[in-house]
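Let me begin by presenting the structure, written as structure tokens, before commenting on it.
Every protein chain but one is kept in place in this view of the complex.
This part shows chain A:
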Amino acid sequence: MAYYLEKISQTKGHQEILKQIDLKIEENEVFAILGPSGGGKTTLLNILAQIDQPTSGRFYGDNDAQPKGILVFQDYRLFPHMTVVQNITFGLKMRHIPKKARLARAAEIMKTMGISDLAKRYPDELSGGQQQRVALARALILKPKLVLMDEPFSSLDEGLRLEMLNFVKQLQQQFQLTIIFVTHYKNEAYLLSNQVAILIDGTVMQLDEPAHLEQAPANLAVAEFLGQANFIPGTWIDKTIKTAIYQGPVTWHTAKKPVTPTLYIPFAQFLQLTVSDYPAFKAQVLDHRWIGNLERVTLQVGTTVLSVNLPPNAVTTGESYDFYFKQLPVVY
């Protein structure tokens, strides 16, 4: 069953939090909503969880006029006065499922989650990762078709984050879940989802695959949010752009030609030392630092300083090099 968000808007006071959101989420898909804090992500999830009502628009499924997603909260919100097993069986208890059946299902789900030995503990006696597993178990015991996750990994440290990310992927496949999750970490979104919606200022600015998002942000707001790029202001001279580091032809992804162009140079995959049809600039290397498989190189062109990612040992500090764009550069 696919889910549809149709022109969902939310206004509180005089503030428009969500503006005409249109999205389609396929069945058994992990769908990421990526955006900065205060962009309306949590409000949107609350609407999908029926905790909040939209001012206008509707959310529906193929076979369900009013689908309700079960939400895993950012801070987990385990009931502090209940043990792990009481937290997990809370939803079933509210549905008046007999205690024996509740406990049997809880035992099953706790085994899947690897938390069987925590049944009698209270939330304050659990680590962050354990709390998240309990929160997931509390949602999954209800056998929901749609699971909503609000910044699910933001409270976890790096190692645990990757572990939980893989665990959620595994659960999604095991339980055939449709998951909508919101995050402001793009790496989380890229690792978990093939479709990412960028939500900024209450508007879905772009809906795309991760690779395409990085290569061709729909506008300056998306490009700035995704970060890891240099933004060089410029002016138009006929059909070419003039900036402090580059003068020449450019292209743009926006519907209209930008009035005040900003040259967009992502750190990765845009500049190279190999000669191409698009010469960029001559720059002096100020610094280069190891960042895994690549080096983050700091360049200086005149008074402008910019960063790029290059293969290890490709440049030497203090030397000057000619740089080339891999493709026609983009302005916003």
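Quick note on the criterion: a residue touches a chain if its C-beta (ideal position, glycine included) is under 8 Å from a C-beta of that chain, and two chains touch if they have at least 3 such contacts; residues count from 1.
FYI, contacts and distances are computed from a predicted model.
Engineer: From the list "ABC transporter permease", "Conserved membrane protein", "Ferredoxin" or "CoA transferase subunit A", give the UniProt name belonging to the chain omitted from this structure.
Structural biologist: So the chain that does not appear here would be "ABC transporter permease", according to UniProt.
Engineer: Can you say which of A:Leu142, A:Leu162 or A:Leu286 touches the chain missing from this structure?
Structural biologist: A:Leu142
Engineer: Which candidate, A:Ile17, A:Val30 or A:Ile70, sits in contact with the chain we can't see?
Structural biologist: A:Ile70
Engineer: Which residue, A:Tyr122, A:Trp236 or A:Tyr321, contacts the hidden chain when the whole complex is considered?
Structural biologist: Looking across A:Tyr122, A:Trp236 or A:Tyr321, the contact with the absent chain belongs to A:Tyr122.
Engineer: In terms of residues, what is the contact footprint of the unshown chain on chain A?
Structural biologist: Here the touching residues of chain A are 46, 49-51, 68, 70-71, 73, 75, 77, 79-82, 90-91, 93-95, 122-125, 138, 142.
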